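The complex appears here without one of its protein chains, the remainder shown in place.
Let's turn to subunit A:
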């Protein structure tokens, strides 16, 4: 279904998103596939219970058989019977830097994936379509690496303290000023772990008596942070502005559920690019709604910072909007900058408040200095401040790669989800057998991809996810 833009006046560029519905025949066959696997699962469990087949899972000891069981063995059903059959497509050990090409250690399994043995051979030069390496900064040569090595010899690898005690280095202050300048906000604060940024800061911003409106497909870190905060959570349909508006209207008209008092705060949680769908948030409409109903916006740009926009500044830049409109801009350095950690940017009062009240500022150790230096160098490179045009070239290369890859895949006839411009490309496979087969065939052709199936996605929407990078050349994409 191609989404027709209702508020077309707000968008300065075409917004093409497509989530094609599953063809009916494919859906029926997928259910048949899962049904057959379930029946075989019950059969194997039956044989395992009657000792016809050996049980290779962990079992209780003989003397503990009469105790109340610790785990329900049905909960392990899917894991035992479906996941074990195709387990070799996940958790693959790699032994080189995950750039455009990666080396992987080869594993074989003689007992149908219950145990793995390493053959000792290393498969070299696998084209890496699974790392979030959007601008190609995950490399072992180059200016970033030299700068990081220099800082490592100067500052050491560990900080051994939290931000509020002895862990606030001058490098952190420099990084925060740089991030604030990059985003176009007043000030920013950085944390050592991207997941922890979300889950530890949302409880500091909202509490009981506040309302959180979060998208259907928000990441686990946002969901965890929302639940930890104790606020009421309402979910609106993915990227659906009518659903969001209806929820906002209901919230303001009816107030809190029992007492009818007005909500203390309304926070809208959205992401820049959704990593499993490849769709981009309809930011102009969200900002218009936010202003109309006077609520706050929390934008998680984990995948979109550095990857979208003509100068790589993220989804705000992509739509050409004012970064002051977004109240809390959050992002991670893991994806495009080739480092680790997260940041939150916004008004100065907000960041000063977070410096004192955020859980990770008080309890979590701060970022390690070589990582900080990597971010500083890569960010300066993207902004063009180090004097070369390498940053701009990378951003443009990524955009070209995205368009070319999507166009070619569509021509080949695959069903691709998501926006035309997002570097995350989910290719729909539907049947459970195809998930395993696709992963293995891709490895045979020296391409590494990430496949996901039920229950991480809805039952008829299992997919393989390609993450494009500026480091991919056209020949690599053509293979």
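The rule we apply is simple: a residue touches a chain if its C-beta (ideal position, glycine included) is under 8 Å from a C-beta of that chain, and two chains touch if they have at least 3 such contacts; residues count from 1.
Here is the rule we go by: contacts and distances are computed from a predicted model.
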Legend entry - Identity of the absent chain, which is to be given by its UniProt protein name, from "Sec1 family domain-containing protein 1", "ORML1 protein", "U3 small nucleolar RNA-associated protein 15 homolog" or "Mini-chromosome maintenance complex-binding protein isoform X2": "ORML1 protein"
Inset, instruction - Could you tell me which of A:131, A:145 or A:218 touches the chain that is not displayed? - result: A:218
Inset, instruction - Specify the residue from the set A:35, A:125 or A:230 that touches the hidden chain. - result: A:35
Inset, instruction - Against the chain that's been left off, what residues of subunit A make contact? List them. - result: 21-22, 24, 27-28, 30-32, 35, 38, 72, 74-79, 83, 214, 216-218, 220, 223, 235, 276-277, 452, 454-460
